[in-house]
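Presented below is the structure to which this report refers.
Here the complex is missing one protein chain, while the rest keep their positions.
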């Protein structure tokens, strides 16, 4: 596989007379890809039915003629203003019932059938025009599904669709739903499916079974919205289809959307994420302010490698300060190159910089490009050029499996959100903390979907926090030969969010663990471990088991217990505790670890090894002193 | 009086074939009472008019046959889904005007006449069926009035009822209301009562007289809703009637509701309260995380002894982790017994554990029971059994009066909420802080209603913060022979929330104090006292008086002044300041104090003395070393 670069371009934003020069400069900078079109509906169809393809034809021709490969986006994330006159109720409603109206983007409800039809119409027109032939090298559907919390909608359209979805799920059996949800609890029984509302605007918390069902439904609506487009594009084009997911957007199941696509891609804004959604301490935010979190991007790289079943891109790469975080600093010199190589180290096919030239207008006018608004070079283009030159000497690469698998399950993410038990406990953080510990041990990781049925080749498989464990996954894990880590909360809920009537969790294969009680604990009351650094924080189960105790609290309460290769962890461990647990598991698995200095991370594939220094100071490592923003790469001896 | 135990049970949640076994296990555990039915409307009347009493008949029979006494709850806190089709506007509206809809509980507006009629209908049916005979040993009306902030509703129904309430209060005289409220202030005069709206959605704060009237009205609606049920039950049954109030729910006047009932009861969740509503510092939250606040429960015990005019229960006692606080730790071993004995020390007739078996479904699936979801014993049942055994040897008790009276007035609570003057100042906290100081001095306390007319036998009477002082109470306090503590803010408002035209407060009997000015102060700017530990924090009045100065600030400003047995405190004292004031008052009253070690509390009745150690460590006391969760009890020499 070849590794390539690209950029995101908006010909409709610029005078046509500079398109050709822009294209030539892209090629000169070593870029291969140019993504266009995804916000251009109002220029393609300025008034209903008045299709204006000419400008887009010329833009594509200009880019292709210059030697660039075009990724064409469907424009459905930004329906024009006239669409709202046709479908005044097309908006999502927020939790308070307020419409999320026109004036920015993503102003549609995934369940609105009128808009669904419009979306199919414009995608069909676009596919018919650009599908045949080879002008388009790849497609992108819509843009950043779920961004700005747009997956979940409390509209009438959503309610109607939810009722149908439930009827299907429960085979039209009202009693089955009432029983499955335990609606007897507070006299919440329904007489007819049509009575079921959305789980907002209740007096106190709604039934968690109700909420979880609504979260699953909402995710399915995204999947089906995307599938509409894929089916149309496939009918007219052989080019691969991608979607660009957004970092830490977890409201829909990316694996399921990904199953319909050839390529997964995501939009990587390390500095914006650190300020806005990593959840780091202020001290850490200061230390990494110009470099980004040392694990957050890598985690997404590994996630989208799974979502894309090996084929994945960074569709948008931060090139300088962004506009949308609370604070928007400039990256440390070298970080644009660094982030690009980090993506390649994790198997990216392509990295595209967002955006070519900074827009002088509208919402993102303070979002840097790789050119300045005045067309002068911004720092990023220099680093992009450097990567292009380095890539020319780096050769092709072959995908390879990591020694460690870490399961990430969107359904579990929703379940923890619906019922965190303790304030601030999230599944995403739990999995990310495990990922950080693996990385601090120098390990390379495959993130895998909960639908994985074969864990061959993995020495270590981590499955933390799977509140509902499907039978398929249970069986697959039972067959695994590596060390398997479960818990906390594994199998704590059945498919309908009930506690299984047998003790918790239902016995795992070969590992009898009964969760007798669960408690959440103030985060400022850590429970120290015995004979190791670290502590349980925030959450702990009382387990009854005859298995071996691997980790226990200083007070003698079992935390991690094991039988054969099956390990159950009953609590939420802090960083030191997880380092200890990972070391213990690796020892059992016969997997060597390489403790990373603060800020340094390693990524190994079958053929290459990379070291990255995320600190703003030089760090000594076993491969030498890494400068700030330092990237070290070597081929691996086979 | 005998002291008994019980539990809360939901036969409708469980297969009928285990009811008998459950009943037998309850009896075996030493339980006397079983409360049922309060959330079962959708099973009693699955569709309108289709009454299904059979299952409830059988459940009651099973329980009674096993030897248990049944408390039957009216199911009006959870109207079924079909009710909403009949009365689509039955919901309360929140302050923003949003309906608080179906999907959890308490989804009704106390002023909605349609729902009021439905509530009377179902209670009548229930009373007719179960009132005659002796199957039912006690009744409970509804469940936790006011929980989830459900007393105050901004619905059209509430507005209409409020207008009528005002017409009555002001004798239909529009000018009287305008004058009483000072509506001239910002041209807020009304021409007709129908113009009066609810005090929400105003540009800036509404007239406090308007808000206070609305708060009083809202409370009265709860009283009348409850009275509807009481009148029906009384017509068919001789069993005593209770309601289960919730901790720190102060939006309606519990005394007034209590006047219509035989028994007051409350729902005691010490760990949930500490995290959620005590308002403790993080340090204190850590120290008492598994034991609960050392005064909060006792305060409610003493409050409900007043509300029940001597007869009171804990209807729901926390048995393990709850599900609803930010953090939900497990109690320290021994605390379930401890809490039970604490309630008995304060005069409870019965303590019922909530709930029998943890529900595996719906909103409270993470709320512990005294059985686990799999029917195994949870820790609480073991401690309950221990209490049952201890009770068997403890004998009967007789109620007795405490040496100290502390007035708690719901009207004052609302007044301070309407006009705290300084951010965070609440009447509840003010009274609780006085209560804490009394308890730190080892004193036993009676909380009394502001309608108390006779204070005979009290050596000390504390009446802090009574913003409106009724003539009756003023006269009763003037006649009291003990030391009487007033202030701050005593009588600062007339019955219509006006400042009396005479100086503030109107002269108390024998104690001329003029409040020349009031100020609120940043809480981080304490004003130290002269010649004592402690400080004024948050609030201070400038008083002009010829009375003796008992306490003053280091800067020489009078804080507490006295003439004869009347004492006025002009400021909000911190803990040390209140300890000093209490010691001063006790010295004047000839009342001995016994300084309690941190975390230890004492409760004395005419016949018994109890010591409780709320700390997680042993504490040395004059009655010996109390272990963690330690309860010491001895009979008093007479």
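A and B are the chain letters, set down in written order, and residue numbers restart from 1 in every chain.
Criterion: contacts are C-beta pairs under 8 Å (C-beta built on N, C-alpha and C of every residue); 3 or more make two chains touch, one makes a residue touch a chain.
Note that the coordinates shown come from a computational prediction; the quantities given were computed from them, not determined experimentally.
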item	value
Sole contact to the chain not displayed, among B:96, B:283 or B:396	B:96
Selected residue (touches chain absent from view) among A:6, A:30, A:75 or A:270	A:75
Residues in subunit B touching the chain absent from view	96-97, 181-191, 195, 197, 199, 201-210, 419, 421-423, 497-504, 516-525, 538, 542
Where the unshown chain meets subunit A, residue by residue	12-13, 39-43, 46-47, 75, 78-82, 85, 92, 96, 98-107, 147-148, 150, 275, 282, 285-286, 289, 320-321, 323, 326-330, 358-366, 368, 372-374, 376, 378-379
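Basically, only the chains that are shown with their structure count from here on.
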item	value
Between subunit B and subunit A, distance of the C-alpha-averaged centres to the nearest whole Å	47
